[in-house]
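Complex shown without one protein chain; remaining protein chains in place.
Our next item is subunit A:
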Amino acid sequence: MIFKLGDKFEEHFIVSDETYNGFIQIFKDTNPLHTDENFAVEKGFKGKVMHGNILNGFLSYFIGECLPTKNVIIHSQEIQFKNAVYLNDELQFKAEIIGIYESVNAIEFKFDFKNATTKTVAKGKIQIGIIK
């Protein structure tokens, strides 16, 4: 097993114009909270709120591209959105292995995303399988 309990990983992500516009272009979620500055401000936010599921895209990148093996598949994940993410926010992503299940080649991570003010914007758990 190439992973050990307690192994830690860090990545840095930016919710760029390209990411935001690409998400809307692909998934067509143009809810005004995400696309209308005035609407979002009226609802108490600082500006357009980025789609929470953009963070799931970052998670996909982390699992698919940042681990020491490409032989991975996501079994399950859960995520809680704690605070709004805005355009061009820089996010610090941290993940730690909290479970290794060698009998079924499964690994469980806990993770969180923090913004530039170190406020947690999302956190959760993700379980992956190591495929042979």
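The rule is short, and it goes like this: contacts are C-beta pairs under 8 Å (C-beta built on N, C-alpha and C of every residue); 3 or more make two chains touch, one makes a residue touch a chain; residues count from 1.
Here, contacts and distances are computed from a predicted model.
Candidate names were "Acyl carrier protein", "Hydrogenase 4 subunit B", "ABC transporter permease" or "ATP-binding cassette domain-containing protein", and the UniProt protein name of the unshown chain is "Acyl carrier protein". Across the interface with the omitted chain, subunit A contributes residues 75-76, 99, 101-106, 108, 127, 129.
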